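Omission of a single protein chain aside, the complex is shown with its protein chains in their original locations.
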Amino acid sequence: MTTALGGSAQQDAPAGSGRAGLLDQVLKIRELAIGAVLVLMLAATELDNGSFLSVQGIKDLLLNASILVLVATGQALVVITRNVDLSVGSVLGITAFAAGDILQGGGNPVLAVLAAVGLGIAFGLLNGLLVSIGQVPALVVTLGTLYIVRGVDSLWVGSREITANNLPASYSGFGHDGLWAIPYLGLLAAAVLVVAALYLRHYRSGRELYALGSSPEAARLAGVPIRRRVLTAYLLCGALAGLAGALYLARFGNVDSGTGTGYELTVVSAVVVGGVAFTGGSGSVHGAALGALLLTSINSVLPAIGVSSVWVLAIDGVLLLAAITVDRLTALRVARLLRNRAAATRSLRDHPAQTRSLRHG
Amino acid sequence: MTHSEPDGVPVLALEGVSRSFGAVRALQDVSVRLFPGEAHALAGENGAGKSTLIKTLAGVHRPDKGRVLLDGRPVVFHGPADARDAGVAVIYQEPTLFPDLSVAENLFMGRQPRRSLGRVDHAAVRSATARLFQQLGVDLDPDRPARGLSIADQQLVEIAKALSFDARVLIMDEPTAALTGSEVARLFRVVRTLLERGAAVLFISHRLEEVFALCQRVTTLRDGRLVSSEPVAGLTEDGLVRRMVGRDLDELYPKQPAELGEVALSVRRLTREGVFTDVSFDVRAGEIVGLAGLVGAGRSEVARAVFGVDRWDAGEVLVDGVALTRGAPSKAIAAGMALVPEDRRAQGLVMEMSIARNIGLTGLRATTTAGLMNRGAERDRALDWAVRLQVKFARLADTVGTLSGGNQQKVVLAKWLATGPRVLIVDEPTRGIDVGTKAEVHRLLSHLAGQGVAVLMISSDLPEILGMADRVLVMHEGRITAEIPRAEATEETVMTAATGRERSAA
Partner (left out) sequence: MADLTGADLTAAKAQDDVAAPPSATRRGGAAGLVRWDTVVGALLAILLLCSFGFVGDFGHTLNLSFLIGNTLPMALIALPMTMLVAAGEIDLSVGSVAGLSGAVMGSLWNAGMAIETIIPLCLLLGLVCGLVNGLLVTRLGLPSLAVTIGTMAAYRGIAQIVLGSNSVTDFLQPYLDFGSGRIPGTFLPYAAIPWAVLAVIAVLVLHATGVGRSLFAVGASAEAAWFAGIRVKRLRLSMFAATGVVSALTGVFWVLHYASARYDNATGLELSVIAAVLLGGVDFDGGKGTLGGAIAGVFLLGTLQNTMSLVDVSAQSQTVVTGVLLVVSVLGPRAGRQLARTVARRRSAGSGNAPVTSG
């Protein structure tokens, strides 16, 4: 009996690691799938329209994605903690104008970017304090700050407008140029992405973001400083929205009081399509970035293959629905698989002799 | 009282601690001293203040009055992290893990070993976890996510966590409530090893035999006050119960023989893939049928499927000869069935709603006239049943969350008895409730059977099954492996069938 049990324990170990491997694989497959869809889509478009993937074409794709990638990275940090920040569109709008206002007044571009980031951090602080200290649902609070920031923006900006002509050429240049097909904005976004990914993967406080998103109660008992971590996530999200605002100005040159309206939904879509679960505790920033890339690429692909731009919005929506549906179905399937495997290993553990004899027979 | 305590300074102690919540005085002038190498039991009925005491030791609550002493010196824990850093590990009744993270990360969250640049050393985390599991004799993969672990395995993860920071004090709040006999034995082995290494242990259990098996000293609380603190040696179970309840207890298993009627519930070849297979049984009117088995054998799952909460894949369920629709609790209720579920806080009650509305939830049709609710009728119905079952409450409009565990369970029973069921399924009807209320629930079940109700009782408490059931069904790995009449049911016959030994011997 004892030897049989010992034997079953040995058999069980690989089965156990197989289980974890399975989940890991599913998560990787999730990101691979988005990548594959992206590649296929771009390849098909290239076949249809030969000039699509020219150097300029690739550069445009990356340029379009960069700003969304930045904001989505920040949003992913917040969503991982089981919260959400709906105010990012408003923050992007007001910081873009702030940067433009400084530049128009002859200010230093570095100062303008720093001011935008600082303003973003201030709004992140406001959101973070309301959510962590006020203990109110993040969706409601940030819906409120969405309005507040947009309103403040309108009061301040009024009917003023910043146009590309008023900006230093070097600043606009930064928003358009790059090394060969890779725009500076893309490099910047990639750098931010890598830093955020390293932080989440390799630092205690990064892991704690996952922990408190996965189970706030367990996090409290484990001594995770919940309020401080949630605040950190919002600060980073605000900072990245601010940075994105400054870059939006560089890229598009045109900013008024309506800039960034409705952007929050695009950002949330990118994050969710990228596999960051609304329920917190799972997903990754590179997934969110892939989601952002996919969304912006679709917007470029449709006109390239001659589909009217009125289809873009509907396709975005359907894509988001498809992404969460596929996620859910996969999760259900995996759960079923785990259950059956657990049942199998259980009977293996309890009746090793029987199983063996069945195999022989 | 102090003369029999070990010499030396207690590792952790409470001295004259009081703590109130609003108008409720949860603890009044309570002192407890935990010594190295000693297992200390904390006894008391539900609502006696045990949880508050534990949470005070664990740094979750701060005392209003009195002091917490660490190595004889007063300390103030500002949160669970402070207590943990002082070497106090708490294993709560319901393990709290991060489902999305790996088991290894669960153990070391917030205190992972680090390498250069402050990065987490993932390899070290993994190997340290593997080492701990090896010490405990557990075969769990450190890389697997915590999601999907059984409660027993989750508890082992919590214990490994306690081991990992060399806890000097281990506090366990009903760790055995969801464990099987062999899992309890394994847990006790681990705890004894810790005791030998000089840890202090505070242990809470409603199963008194476990207190006697593991502990050297027992402190009893009643109504938030200290009743006694004494060595376990020389104490009897009856004596301990008297201290907890404050009087002699009536018979715990008041089963009266009942006349059996027609078959009321009939389950035919019920199967849910990967969960249970080919389950058939009958329950007659007036009969109490016990459904025994190890945790995870599929007992609750069968109950859920029979009642319609889960769908079944094959088979049928008949009430009074009429087949039920699968996956439709409303149909089962209409047919005269009721289920008192396993988890009363999540499944039995809407915790934020009032007592009246919780009881009213099963009678929305009965208390509706011409499409509109009759609030008076709803209130009367709830009051009637709350009084019959002697629920202790201040106002019917109070939320059920303010009641103690035993009274919450009575509200669940009231909610279902108010529907006048002919078939009553009770799943762990007395888990986590105090001995006094337990006897009341048993009396109630026996009475209901006497009135001709068919009762199916699931329980992990073997004495309860043996004491109450006319017939015992035993499940093992999703199948019914034995049917034992009352006369032949003993701990041994039931456990043999529950562990599946019979089958492998055959």
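As written, the chain order gives the labels A and B, with residue 1 at the start of each chain.
FYI, a residue touches a chain if its C-beta (ideal position, glycine included) is under 8 Å from a C-beta of that chain, and two chains touch if they have at least 3 such contacts.
Model, not experiment: these values are computed from the prediction.
Enquirer: Looking at B:Q134, B:T236 or B:Q390, which residue reaches the missing chain?
Expert: Only one of B:Q134, B:T236 or B:Q390 touches the chain omitted from view, namely B:Q390.
Enquirer: Pick from B:G8, B:G420 or B:P463: which residue touches the chain that isn't shown?
Expert: In the full complex, the listed residue that touches the missing chain is B:G420.
Enquirer: Sort through B:H40, B:R84, B:H206 or B:R222 and give me the one touching the missing partner chain.
Expert: Only one listed residue reaches the unshown chain, and that is B:R222.
Enquirer: Pick from A:M41, A:L125 or A:L143: which residue touches the chain that isn't shown?
Expert: Of these options, the touching residue for the absent chain is A:L143.
Enquirer: Touching the left-out chain: which of A:S214, A:S269, A:S282 or A:S300?
Expert: Per the contact definition at the top, the residue touching the missing chain is A:S269.
Enquirer: Contacts of chain B with the missing chain: which residues?
Expert: 20-26, 45-49, 51-52, 61, 64, 222-224, 245-247, 250, 309, 328-330, 332-333, 339, 341, 346-353, 357, 360-362, 364-365, 368, 371-373, 387-390, 392, 399, 401-407, 415, 417, 420-422, 434, 436-437, 439-440, 443-444, 447-448, 451-453
Enquirer: Mind listing the chain A residues that contact the chain we can't see here?
Expert: Residues 130, 134-137, 139-141, 143-152, 154-155, 158, 257, 262, 265, 268-269, 272, 278-279, 310-318, 320-321, 324-325, 328-329 of chain A touch the chain that is not shown.
Just so it is clear, only the chains that are shown with their structure count from here on.
Enquirer: What part of chain B is in contact with chain A in the complex they form?
Expert: Spelled out, the residues of chain B in touch with chain A are 79-81, 84-85, 90, 92, 96-102, 105, 109-112, 114, 118-120, 122, 139-141, 143-145, 148, 273-275, 296, 477-478, 500, 503-504.
Enquirer: Give every residue of chain A touching chain B within the complex, in rising order.
Expert: 9, 12-13, 16-17, 19-20, 23-24, 202-204, 207-208, 210-211, 213-215, 217-225, 281-282, 335-336, 338-340, 342-343, 346-347, 350-351, 353-354
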